[in-house]
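Excluded from the complex is one protein chain; the other protein chains are retained at their positions.
All chains are identified by letter, namely A, B and C, in their written order; residue positions are counted from 1 within each chain.
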Amino acid sequence: MSEVANIPVVSALGGASFDGFARVREIGPLGMITLRAKPEVKGLSAAIKAVTGTAMPKQRRIEVKGEKAAGWMSPDEYLLVLPYTDVKAALATLAEKLADQHHLAVDVSDARAVFRIEGDRASEVLSKLAPADLAALEKGELRRTRIAQVAGAFWQDETGFTVVCFRSVAGYVMGALSHSAQPGSELF
Amino acid sequence: MKRYSVFAIAREAMRYHQGWEKAWRSPAPKASYDAIIIGAGGHGLATAYYLGKNFGITNVAVIEKGWLGGGNTGRNTTIIRSNYLQDPSAAIYNKALSLYEDLSQDLNYNVMFSPRGLLMLAQTHHEVRGYLRTVHANNLQGVKTEWIGPEKVKELVPIINIDGPRYPVLGALYQARGGTARHDAVAWGYARACSAMGMDIIQQTEVTGVRSENGVVKGVETTRGFIGCKKLGIVVAGHSGQVADMAGFRLPVESLALQALVSEPIKPCMDVVVMANTVHGYMSQSDKGEMVIGGGTDGFNNFTQRGSFHHIEETLRALVETFPMISRLKMLRQWGGIVDMTGDRSPIISKTPLGNCFINCGWGTGGFKAIPGSGWAMAELMAKGEPGPLAAEFNMWRFREGQFIDESVAAGVAH
Amino acid sequence: MLILECPYCGVKAEETELSPGGEAHLKRFGPGSSDEDFENYMFARKNPKGVHFERWRHSYGCGKWFLAARCTATLEVFGTYPAQTTEPPADIIDKIKAKRPDWKGYK
């Protein structure tokens, strides 16, 4: 077959979920782009806007707009979140808008697994695994940290947390989140 | 020195133990000595002992800023083995092991050397190949070790889980002659024997400077004044950098915290020492019944004798996986020591840029097991002014030339 | 269990989010350098008991290397700063001098 077929895209865990004192579920696949560029790069703000529709995030912030978001990962790295199928076009947009600028934009959609933790006690699940002060986490703050023994990042909205980790350890993270969400192990 | 024996105990018991003499004297320092050793840890005291025993040099002072045996000698997990890969390491550790075997008799002090056997678990195929390499090397080095299969491991260590889903035990490097000893007793036994030879062990005295003339050492400044010497040995482990600085040279050494812990005592359940390097943990059971557990070092310079707790957690996770029964034991006490790590994680026993000044350091996590061999080699170096074969390759210039003695190559860690 | 503030992302990171990287401000010596310079670059370390300048990577965070001034005897942290510098910044030097009048200074 020489033309591109419609291949079913599967997330790392096929949408696994666990119902404990909070609900944990794997979502995705989500489109994700790692964009590396210095903030002063000309056209960067416009490029991000063109892809995610959001403003350029400031330090440790994630700007969310509907299904799309742009997060600050480091002084020269951004995480762009968008529907999986939009990635190709988004990369083309970035390439065009930043054509003459030193930057790197790569598709990392498949390199990630994404979880939602929802419920009133969602933060208690993460409190068991991440050495981050969740009470001090602001809405719209993107925190990169450790989740048990692996790297992860998360941000909080009205209904819970979105957690991102590497795809290969999705099973481990699901296991750790489920263990932490077991009924009877509420923290407070 | 009155000899220790069961008869001496019986005799003393009759008079309620009122007649025991001091194990070592606490003399005031003399104006000068033939040799001064800085550091009354195991290595320093052993150096002094063999200076006297092997070379008849007994006009010796051992200067200690704290209490003798109070550094890493009294803080380690007391493992003794000699199944090292590289020739120079195997030679000096095997010398140490041979000396340990007779040390109680030699010192007339029971150091409780317990050759209970030591296993280094192989939990990946890569580790299997690494340990097989060690067995081949050890055979040529005259170090008796063997490779044993998982069933034999289980037989020697009934409490082990060899079928762990993650890291099943594929076999082990076994040194039957390896084991443990009572760490404090090693320092005390050497101290008592040194004192009996007329050497001065001067505790609570800190060296604050090294005096030299025309590039040759003349003595040390201390908190109790200047003490002259013809030869100076620096044997201060984690503080080597500070003393070397006083002597005017720099070392390829960094000081890091290494931690250990013991559980509450339980009845005997493990007769051998087990090291599991894939998961960074090792465990033995003391004669008191405590499970003695050690793990990895911190990665940053630290002189506090306190380490970072996550290393303890990592070690315990791994050991609970390997020995599920320890889950319901309790950690009784945890502590840290300061280890001195060189660029190749092997020690330095060497002349220095300063004349008649010698250094012994860099034992990292492997110091205790080396004590007698290290003292033997250091004494030879100090007495002759040139290294003997045991010390020759451990000179401090090897880094410049690139002649590493790297033990980490065979899937092994140094403990 | 240290806390170091990452100068790039402002997170007060705990030790398990960081990776230590040894002495800071080493000057690289490559081909053409003397044996002594190369040896010192590779191996000789200050290892002070006291004020020390060292490298850390915010490995579970933004991934950036930064530098820290820390006392190895008390673990007090005097400050952290970006890695793109060959010497400690003046404000950190001043702060250390104020807190440790006996300190002999950097170098």
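As a working rule, a contact is a pair of C-beta atoms (placed from the backbone, for glycine too) under 8 Å apart; a residue touches a chain by one contact, two chains touch by 3 or more.
Keep this in mind: contacts and distances are computed from a predicted model.
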item	value
Name under which UniProt lists the unshown chain, selected from "NADH:ubiquinone oxidoreductase subunit M", "ABC transporter ATP-binding protein", "Sodium:proton antiporter" or "Sarcosine oxidase subunit alpha"	"Sarcosine oxidase subunit alpha"
Chains on display which the left-out chain touches in the complete complex	A, B, C
Of B:R224, B:K288 or B:K384, the residue in touch with the unshown chain	B:K288
Touch list for subunit B against the chain that is not drawn	4-6, 8-10, 12-13, 16-18, 20-26, 66-70, 74, 87-88, 90-91, 101-102, 104-105, 108-116, 123-126, 128-137, 139-142, 146-147, 159, 165-167, 179, 182, 184-185, 188-189, 203, 263-269, 278, 285, 287-289, 304-306, 308-309, 312-313, 316-317, 319-321, 324-335, 389-390, 392, 398, 400-404, 406, 408-410
In subunit C, positions touching the absent partner	1-3, 14, 19, 21, 28-33, 35, 38, 42, 55, 57, 59, 63-65, 74-77, 83-84, 99
Footprint left on subunit A by the chain that the document does not show	1-12, 29, 34, 36-37, 76, 102-104, 106-112, 124, 127-128, 130-133, 135-136, 148-150, 166-172, 175-176, 179-180, 182-185, 187-188
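Criterion: only the chains that are shown with their structure count from here on.
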item	value
Length of the line joining the C-alpha centres of subunit A and subunit B, rounded to whole Å	49
Interface hub residues of subunit B, defined as touching at least two other chains	none
Subunit C-facing residues of subunit B, complex	239, 241-242, 250-255, 298-304, 308-310, 342-343, 399-400
Residues of subunit C that touch subunit B when the two form their complex	1-2, 15-16, 19-20, 22, 35-36, 38-40, 42-49, 52, 54, 72-75
Touching residues (chain side subunit C, partner subunit A) in the complex	8-11, 14, 16-17, 59-64
